[in-house]
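As you look at this complex, bear in mind that one protein chain is not there, while each of the others sits in place.
So, chain A:
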Amino acid sequence: MTAIPLRYLSSGSPALTSSTASTSHPNGSNPTSGTRRLKPLAASQRAFLSSALRVNQAGELAATLIYTAQTPHVVAREPHLRPLMQHMYDQEAAHLSTFNALIARHRVRPTALYPVWSVLATGLGWSTALMGREAAMACTEAVETEIGGHYNSQIRALLEMVSGWEAEGYDVGDELRDLIRTLRRIRDEELEHLDHAVQHDAQKAEPHWLLTGVIRAGCRGAIWVSERV
């Protein structure tokens, strides 16, 4: 019930609709032309960018571990889900390596709670998979709902940053544009997982409200902590 409207909410907002809209510059400035004027990043903007990359890395790490822990159980019961689990795992692993590379490149400190997230995520994946396919899918549904909203709020903040620069007459570098494009692509893939989970009876998990409520609250707490530590 809560899961599906999110996608429409997010893509209904004009600022978030399509990735092609963002890439065309209103001033028509060409990145290869030599006259680029970029504003130095303010301390608060740098802090935002580093905490955003840090929390995203922690989240994707957790996602790969959840799927790693879930796959053997889910597949043992229902072998036809193997390609789906593999597909979702592969996408999460690609997201993780994207953020690992970004963190190393932009010299951001990784989360200090890396071992804690590893243990908690493996435990979450393992326990929901033990409860059955529906619970495992409900876990995906809950996590991806939170993550989709989380990525959307990051994209929104970045777009605000970009429109602030444009209003002041500054250019916007490829670095930030690429980051927004990457976040949008990853957001869409995460929401695709959400749809898969709902299609595979996530909402038949018993008790669905409790399971998703607890996992979503846990996700929000983990995001809050990872942005800081």
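Going forward, contacts are C-beta pairs under 8 Å (C-beta built on N, C-alpha and C of every residue); 3 or more make two chains touch, one makes a residue touch a chain; residues count from 1.
As a working rule, contacts and distances are computed from a predicted model.
K.L.:
I want to check something: the complex is missing a chain, and I'd like its UniProt protein name from "DNA polymerase delta subunit 3", "Ubiquinone biosynthesis protein", "Ribosomal RNA-processing protein 43" or "RING finger protein nhl-1-like".
P.N.:
"Ubiquinone biosynthesis protein"
K.L.:
Considering the whole complex, which of A:Q57, A:Q70 or A:T212 touches the chain not shown?
P.N.:
The single option touching the absent chain is A:Q57.
K.L.:
Identify the residue among A:M88, A:A136 or A:L176 that touches the chain left out of the display.
P.N.:
Final answer for the missing-chain contact: A:L176.
K.L.:
Since one chain isn't shown, list which residues of chain A touch it in the complete complex.
P.N.:
38-43, 45-47, 49-50, 53, 57, 72-73, 100-101, 103-110, 112, 114-115, 130, 173-176
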